[in-house]
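What you see is the complex with one protein chain gone and the rest in place.
Our next item is chain A:
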Amino acid sequence: MEDPTSEDEGMSYDDASVLSVAVEDSPRARARQLQLRQNYRKLIDETQLNKEELVKPDSNGLMENIAKAHQLFKEVNETRGAALDSKFMTLAVTLGAQKTNLLQTDLVAFQPDEFIAKLVTCMGGTVSEEKDEIDIPENGWNVLGQKTATYFTSLTPALHPLLGAFEAIESGKTNRQATQRNKEKETAAKVQLPKELTNYKDDKKEATPEEIERVLHIINTFYKDDPSPIDYFELVVNPESYGHTIENIFHLAFLVKDGLVKIFLNENGLPVVEPVNIRSDDISPRKKGKKAKKANNQVIVSLSMDEWYSIIDAYQLKGKQPYIPSPGN
């Protein structure tokens, strides 16, 4: 492999000498030129692909590629080949400039890779032997953020109003899972009205008064046959449909809110449901009065899919008909 530097000094790229050479125009010559151009393209692509490696200060790759181009150029005798050579040289020059930038003449040179490796350690992570596996613990970035906080001259806290900003920069719509309660009712009601008028498709409706009526009716029917409190989960869980189970919880919530049923814990600590007799003497004649001797309690019920499965297992509801049949039955 020739030494490119000495070669450069002896070589003279005299344009005139290139142009004055008689150009052989045979198929063989043209084929040779084609091959040269292909080699150039390959060289350019290779250089592009490996540019990260080539700009590293300790890599000789760039010089090697320039030497290769040098060799190719010796045989080039037409403009297309020369144009490709120019393209390569532009690329090489750009990379050369980057390489110079990365060249360090300091007391202690800064190498990004070294810095990064130290950061990994700082975060409590490890780098495996083969340098392929970088393992940063889950808390690693948090730790780094905490450590670097001192190096910021200004850390400004932002205001996060509890009920949201007066302008909607962040839309804080809470998730309308059936676990929410009374607050939702007004907005839900408003949403229902336009839906009822414009959309007659029943399956889209979530909590129309009819649905709630239906649930109430079912509860009253069961209670009439068997005047004992109904187990809450047996009542709401539909072993065929998680979604419908949540809907049932939702509907039941409205019934409780309106004072039509009550939910309490029985002697076993399990929640049970019982309809409230409107004509009972507990209830004052006022419409929205205190329903029972007990004060109003707010409870949030949440049911994840896993919990739903557990309940189906525990109560052995699989395959059984649900208390509240799905709509459309």
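Here, a contact is a pair of C-beta atoms (placed from the backbone, for glycine too) under 8 Å apart; a residue touches a chain by one contact, two chains touch by 3 or more; residues count from 1.
As a convention for this text, contacts and distances are computed from a predicted model.
Chemist: Looking only at the UniProt record of the hidden chain, which name from "pyruvate dehydrogenase (acetyl-transferring)", "Glutamyl-tRNA(Gln) amidotransferase subunit C, mitochondrial", "Non-structural maintenance of chromosomes element 3 homolog" or "FAD-dependent oxidoreductase domain-containing protein 2 isoform X1" is the right one?
Modeler: "Non-structural maintenance of chromosomes element 3 homolog"
Chemist: From the list A:Arg32, A:Lys51 or A:Arg214, which touches the chain that is not on show?
Modeler: Only one of A:Arg32, A:Lys51 or A:Arg214 touches the chain omitted from view, namely A:Lys51.
Chemist: Name every residue on chain A in touch with the hidden partner chain.
Modeler: 48, 51-52, 55, 90, 94, 98, 101-102, 105-108, 110, 112-113, 115-120, 122-123, 127, 134-136, 138, 141-161, 165-167, 169-170
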